[in-house]
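Note that one protein chain of the assembly has been removed; the remaining protein chains are unaltered in position.
Every chain is named by a letter (A, B and C) in the order it is written, and numbering of its residues begins at 1.
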């Protein structure tokens, strides 16, 4: 059960409600959402009469939410969550298009890419400064130097910056430079990191783990939401299945309408990781839009064959520009804009 | 290696080529394709000089095909295979739309559905007379009575009929009534059945097994093709993954551009089984078209909540009509027609 | 619900019970088990009072079985099913050990193997005469000639023969030669074939499909059991997962204690397909026994590197003999005999 307090409920009223439910054997979890205090009940206490609770001073509403995820559920908030970053509103009529290289490699590479994707119609710039690599012997990213280059590219193009943070100790630093903090698939259940980005009150792009169920993803989002940080985009980026002869992952297109039904949060499709093969990225991107995604994240590189990471799945700048034309036609077919 | 003989090669010339390669320790597999004899080499013989072979009387061309699937590969036939059933051409510009109930239940149910899907724009009628059911205690289909009703519905609407055949002993019977023989997912590697429909020389809709790799699917098609039956449509219908809390299967949208690249055969998307939940069928159908499918197969029923099978994933007749409008918009976005 | 009639119930009494439940809107499914008639209820009729039914003449007992699988469930038969083939009892204290080549290739190959595995302690001879192959261009087995060789090897060694049947039209022929009819993983849901081996009243080895759930496997067994054929062994042979870099399949060792709990039927472990790599077959075989399997099926070949099929996972005759020594030590540790 979740108890929503009036926006003008006093601390005294809040304490009273907490005391009432704790006296019935429940623990409470308190968060703030859009200026209202939310009291969540946890554990296994005695039954509580929602009518009685609803009469207590300061209580606006109570909800029995049977799903494990509470703040992210449509039961908690039926209408779509939207939020504005720079000049772009995510989760509304307009599709978000996040493009850029897997890794920031150099000033030239980044600026060339940023200008090109801006021109083609992208609304965000992506680029990795800290790279989670399977091998300790692979390129691990430029670190803070990469963050500085991203900030410079934002100045030059006006595109807000999306970049990954891998460790709770780095959240404060990355938040200085980035507009959106990305949580990578491997860190989807790194709970200390989720708590840290939750507290940072910055927009978050949360990627689904490669074998995470949709419920796992929504529970991971719940860690962020429970700090009162509602600016969370969920990202489908492909799952692990038995068939990987021709692709890197299996893009789970079903996840898109399912997430749109289960949660009010925006949903972004990542066809680059979702299929992992450059020439198949465009059809999978279009399929993501057709299925109802609120945006795309696409790896793009001036010279993919010499990229420091993920070259096989990165589009050239020309391919990205051509894809954007198809995305525009597709957006029209599903009543969206780019 | 595959040796393609001239259309006018004589039996004597064919025998000579066979003798030549068998003398080098190879077995041969002979099939006919579009009026030409194809000699496939199998086993591990001594190296053969393709130049020398190409000089033999009656030989038009030789090809080294490294993939395990030969006749289905783009190496063997680069251009898309198209074929016409009734008045509809499959594999070309126009999308095939196959609609109808999971099971044929009654004359009324089938005719009402057939007229409605025809009106909405479907180009084929589907319906099961023989049903492969997980439980021996479930409804197993009307059998030959169902086939008769399908034929009657074709007379009434002009829609060619797609229906499943489950056993080699029934192929001749089903081929009397059906325009397209469907091989179900559970029978994708029932090789006696594949050989039987190969010999039947009727169009085949081959569904991917629920954990079949794309290579498995293409090898299954090869069984049919090796009898000289080239009218094979491949069907992506969802695979088994770890996440089945909210869906029946995971629709593998990546498979569509991959199959279009690997093979010249038409590819049909089955969003009904692919997601398994009625209200999510339309976005997954649209995603299939966006990704490049040559058509759709959609379960449709006048009263899905009382269907004998697969009710949870069947569209109502109204939902199907509404989906067809969206399919038309989508087709335009990807330069196809309906 | 299942109604068990007295062994001496008359046809008249049986008809009366059937009429009673059909009058309530149920369909009935009648089978014979150990000399008793079993009436299964299917569909959605009105509630039936089990007490009232139990008072009808000829009724011994009624059972509400909530699982989808009925005749295979422990609810239906709590004690382990055992049955004797030749001189070996399957499902009891003694482990069944089925060994032999993947394919029957020649008289010499088969007899050498049969004598060697007999000497090492095997209790059954396996060998494929009809081979389901992924590629139509691969060796498809010797057919009836292979069956004759298997019968000859049984004469020579006294080992009962296990061999695969792939098509309903071949069941009668294979049943002439074989002691146990094997249903391969690809045919686990080939229902016409399951019905055919059910009617054949011969022992059956039913292999789990490569992505079949345990419930799917038990439902497939139900097809056989519903013909009154109770001599069914279930076989765990590895499933498809995301990790196939170093192995062919993932042996699902959990399935063994689970199946032993869910069903009264014997459970056989197939480590050859379960791991698919010769040198890892012995540890996986031992793990199967440790987990509670009632037996093993092991591919064995005099010269695996030149086998016509499955050479990579076949043990040499020496390796098999060495494994049998380890199996004996393992059997003792879990209170079984070999």
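Simple rule for what comes next: a contact is a pair of C-beta atoms (placed from the backbone, for glycine too) under 8 Å apart; a residue touches a chain by one contact, two chains touch by 3 or more.
Quick caveat: nothing in here was measured; it's all calculated off a predicted structure.
The chain not shown here is touched by just one of C:29, C:199, C:280 or C:322, and that residue is C:280.
The chain not displayed touches chain B at residues 211, 240-242, 244. Mapped onto chain C, the interface with the missing chain covers residues 211, 213-215, 239, 241-243, 245-247, 250-254, 256-258, 261-262, 274-275, 279-280, 283-284, 286-292, 326, 329-330, 332-334. The omitted chain makes contact with chain A at the following residues, 29, 40, 42, 68, 70, 132-138, 166-169, 186-187, 189-192, 209-211, 216, 219, 222-223, 226, 240.
Note that in this section only the chains that are shown with their structure count from here on.
Seen from the Cα centre of chain C, the chain whose own Cα centre is farthest off is A.
Per-pair tallies of C-beta contacts place A-B first. Chain geometry summary: the mean Cα position of chain A and that of chain B are 38 Å apart. Annotation for chain C: residues 211, 240 touch two or more other chains.
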